[in-house]
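Complex shown without one protein chain; remaining protein chains in place.
Chains: A, B and C, in written order; residue numbering restarts at 1 for each.
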Amino acid sequence: MSVGLPWQAKPLDRIGRAFAVPRKAIKIKPKVEWLSILAGDGKVDESLDPKLDADRSIYLYRLMLMARRLDERCIILQRQGRIGTYGPCRGQEAAHCASTIVMDREDWVVPTYREPGSFYHRGWPLETVLQFWGGFEEGCRPPEGVHDTPIAVPIATQALHAMGLAWAMKLRGDRHAVLCYCGDGSTSEGDFHEALNFAGVYRLPVVFFVQNNQWAISLPRAKQTASETIAQKALAYGFDGLQLDGNDPLAVYVGTTEAVERAKSGGGPTLIEAVTYRMSVHTTADDPTKYRSKEEVETWEKLDPIPRYQKYLLGRGILDPKRIEEIEADVLAELAAAVVRYEENQNADPLDCFKYLYAEPSAELEQQRKEFQTALEREGMIEKQEPRMAQQRS
Amino acid sequence: MSVGLPWQAKPLDRIGRAFAVPRKAIKIKPKVEWLSILAGDGKVDESLDPKLDADRSIYLYRLMLMARRLDERCIILQRQGRIGTYGPCRGQEAAHCASTIVMDREDWVVPTYREPGSFYHRGWPLETVLQFWGGFEEGCRPPEGVHDTPIAVPIATQALHAMGLAWAMKLRGDRHAVLCYCGDGSTSEGDFHEALNFAGVYRLPVVFFVQNNQWAISLPRAKQTASETIAQKALAYGFDGLQLDGNDPLAVYVGTTEAVERAKSGGGPTLIEAVTYRMSVHTTADDPTKYRSKEEVETWEKLDPIPRYQKYLLGRGILDPKRIEEIEADVLAELAAAVVRYEENQNADPLDCFKYLYAEPSAELEQQRKEFQTALEREGMIEKQEPRMAQQRS
Amino acid sequence: MALMNMVSALNLALNEALAEDDRVVLLGEDIGQDEGVFRVTAGLMDKYGQDRVIDTPLAEAAIIGGSVGMALYGLKPVSEMQFSGFAYQGFHQVEQHVSRFRNRTRGRFNLPMVIRMPYGGGIRAIEHHSESREAYYAHTPGLHVVIPSGPRNARALLLASIRDPDPVIFYEPKALYRAFKEQVPDEPETMPIGVAQVVREGTDLTIISYGAMMRPVLEAADELADTDGVSVEVVDLLSVSPLDTETITGSVAKTGRAVIVHEAPRRCGIGAEVIARIVEKSLVYLEAPIRRITGFDVQFPFFARERAYLPSMERITHAARDVLAF
Partner (left out) sequence: MALMNMVSALNLALNEALAEDDRVVLLGEDIGQDEGVFRVTAGLMDKYGQDRVIDTPLAEAAIIGGSVGMALYGLKPVSEMQFSGFAYQGFHQVEQHVSRFRNRTRGRFNLPMVIRMPYGGGIRAIEHHSESREAYYAHTPGLHVVIPSGPRNARALLLASIRDPDPVIFYEPKALYRAFKEQVPDEPETMPIGVAQVVREGTDLTIISYGAMMRPVLEAADELADTDGVSVEVVDLLSVSPLDTETITGSVAKTGRAVIVHEAPRRCGIGAEVIARIVEKSLVYLEAPIRRITGFDVQFPFFARERAYLPSMERITHAARDVLAF
């Protein structure tokens, strides 16, 4: 029998029969569902309405409004050159605010960069958001007692940190959970996959909350993945997926609560896909008219979560026009004060880049720090800090 | 209204109601199926049997046998120190051989390291397999006219190459396909995910063929992912998954043929999970008694694809004992000749590491090459190759 | 000749490559419809269609690993990493495959592919958008690492890189994208990869640099000439792998003094390698210690602190004066 490729020598007589034959379909156990409570047209599914009390309802409303006004303010600050490029969350206020508030203080929230409301709610001073976009590391420093991770820029990388946090909780026997935000675009990255797979294997108390805002910069959701929903990706990892209306604060709240409860009671992770829309630019450096239509944006503007929730609360008698005015004024005042605090604290010492790198600076780093300090003093960028004589020129 | 965490101040009155409420289940379109034709007990599903003609049946039988005997030979060569560590394919001969033979000459086969039969079938000289495990780059050089990729060591990385090859085929309008092998362990890597996702988005003509041999070194399949089947991971990417009996050459052949046909006719990718078993060690450096039971191995030995196929062919009258003997002798003779060729060609010039790095070596590299050559000559590791005077000592 | 900035020059090279060779394809995040976040691919999808200029999902390993597959099949993929700071997502594909396929297959397969990536600070961007890590690639055998410093050489080197049969990491100094314009020839022009340029001749001191740092370096050379009457030779490396040892050591053999400037961290950076080569070949000519004006071995600061951080004309002239006074 000779070596070679006898098989390919003749054309393959494809066994067409095989195409038509019945096979055993495999039943997939985890489920993928859709949840909507306060519909886009304002109709409420009464049977599902969590009927939050007045205080909490107003808290959530105010939180969403704060995210919106902060966003608007940042865009202005960016135009004025008072901060750098900014990535707005407009349209996604329900998605991130109504989910963050589900988390307890000892839980961890792992954000990406479109959740200013989460930072605010969790107790980060408002100006930290400005500091981040203003080019100050200080915007990444959680205040004492708050242990959320800071803004994560490299897409999907934070999903692994969320997984690791949840892993640690489980190993420690702590009944906490982790809420991890990411975008529809992030689902394409390897890190997203690895995070969900580990979470499934170890049944970790983590909720992956994908804000599917339909766009990853210029790439529409449909070109990001051929999967019909993002929620169904959970099936690859052996847990449930939930797709919900991300512009519906009630659905977001209920869906997240359920997932977090499951996580805390040992039921493992959940993948939530919050269907929402990035109503604004990707960042202030972006021009979305190049890749999407005005009509699309207008359609989604009608589904804006803030008026929708406002109307619902008016209907339930929890809000009235006067209260709305008060909240608006209150939010703007708090914001204005934060901007002042931001602008009054801009003395960024360039030498700081040496200060926080290690617990103990090495001799070589100390040498470099001195070199830098000498240069900065010489160039008049910082004031002379110590007598020159003592210092060796490297 | 004060800043802070009023929400967390009181314990969350979790909305238990939400747990029980009905939601809309989402129907997933792509399907996941199971295929078996020649069962472990020897029973054939006549309605599915592709009834390959005698030549082809014998070709496949011989190919599987070649893979088995090559494997056995390599383990001996390793023990004798004539090659290095070897990773056997024992038990997986049906999975890789019956799928590779589906591919046409212009298709690409993208292997990992457990498909010696694929190399042989595709026209790589048998000794290239020995060369690879013997520590010679020559084992990674496809012969002219054969364009498969060589053994890929870093797990799952080759899945992206397969995807890129299929992408190129599609862009070029060529009606070819790519068959990509990987292991159950590989499905955890980010590259696996990214490959499948791109393949889904661009509907690429590629078949991802996972040899689920139940183990990734010491990690059992159940700890690799919480997904019940690997096949269902396809649902995350919007295409079909097929789980089949990987020790059943007929199911492998039929399932792969169908997937390749679909790929070539524009139907996009398929994920095939071939359920099989690594009957031997992970590599010759591994001791599986540390992590798996003798009983498990014995159970799977009863499902060995080679006796199973032999019995089937005996039953169909395609093989008889005499023919079996002939094939055996023929395979062993061919193998023996390959070992001789391998051992007669071991003059590995160490300077070769400079030869193939770039089309044009740079001046600095040429300088280093000379430095290396001088050292090797001085140390008597190579013969002096040119008059020394001309050369500058660096 | 046409006057253009670096973005237009790179766009011109891509346009020429797409036109001259139908195996060239561009791929990356937001490079098509959106024309690239820096507009380097402006107009190209319109002109060449979605099969030549491809918007990809968000996955760098897939862009690089997919390019490997395309190149194996005979295409010439030119991919874009949106920022060099996100290329590490695909770094394993670079180390394990892009750099190895030719050697591994003993020359049977080569990978004619280019990975473009904007690098460097100075544009007031958020975290991960300002680093320089060319040394990672320079330390990786099997790659070319090319770094242009102006519109004309950017165009010529990019075209040469695309035509090159081997993989090229094309590291684009984004601070220069729109910093200045140059006359760029109308006809396709290329430059050899791996050849440094003496962009200013001098006899007293050699300053060696590349990429965005060439600007403060040239200013420093002017300043030193004008104020101190010093004759400075300036070497623009243009490629850090291969590194043009002859030009470097030749210049220092002449001047006896050297300063090296880059943004990247110092430890095991290009500066270290340049010093090593000078010591190996031209030690006897050396009249003073060589100074490195580089980034420090710290994380590149967020942008409020970046101006103070980046090597400046003042820092370079100061180091030069130190070296000259030795």
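In this text, a residue touches a chain if its C-beta (ideal position, glycine included) is under 8 Å from a C-beta of that chain, and two chains touch if they have at least 3 such contacts.
Computed from a prediction, not measured in an experiment: that's the story for all the values here.
A.B. asks: Kindly state which of the options C:M4, C:I54, C:V298 or C:M313 is in contact with the chain not pictured.
C.D. replies: C:V298
A.B. asks: Which of A:L160, A:A231 or A:V254 sits in contact with the chain that's absent?
C.D. replies: Answer from the full complex: A:L160 touches the omitted chain.
A.B. asks: Can you say which of C:A225, C:A253 or C:A272 touches the chain missing from this structure?
C.D. replies: Residue touching the chain left out of view: C:A272.
A.B. asks: Of the residues A:P30, A:G87, A:P116 or A:P150, I need the one that contacts the missing chain.
C.D. replies: Considering the complete complex, A:P150 is the one touching the chain left out.
A.B. asks: Take the complete complex as the reference. Which residues in chain C touch the chain that isn't displayed?
C.D. replies: Answer for chain C: residues 85-86, 88-89, 91-92, 95-96, 99-100, 103-104, 127-128, 133, 135-136, 138-142, 241, 243, 264-265, 267-273, 275-276, 279-281, 283, 286, 288-292, 296-299 touch the chain left out.
A.B. asks: Quickly run down the residues of chain B that touch the omitted chain.
C.D. replies: Here the touching residues of chain B are 84-85, 132-137, 139-140, 153-155, 185-186, 188-191, 216-219, 223-225, 285-286, 290-291, 346, 348-350, 352-354, 357, 364-365, 368-369, 371-372, 375-376, 378-379, 381-382, 393.
A.B. asks: Applying the definition given at the start, please give the residues of chain A touching the unseen chain.
C.D. replies: Within chain A, the residues touching the omitted chain are 108, 137-138, 140-142, 144, 147, 149-150, 153-154, 157, 159-169, 171-172, 190-191, 194-195, 197-198, 201, 352-353, 355-359, 362-365, 367, 394.
In this section, only the chains that are shown with their structure count from here on.
A.B. asks: Provide the C-alpha centroid distance between chain B and chain C, rounded to the nearest whole angstrom.
C.D. replies: The computed centroid separation for chain B versus chain C comes out at 38 Å.
A.B. asks: Please work out the Cα centroid separation of chain A and chain C, and write it as a whole number of Å.
C.D. replies: 34
A.B. asks: Touching at least two other chains at once: which residues of chain A meet that condition?
C.D. replies: 188-191, 223-225
A.B. asks: For chain C, jot down the residues that touch at least 2 other chains.
C.D. replies: 56-57, 59, 61-62
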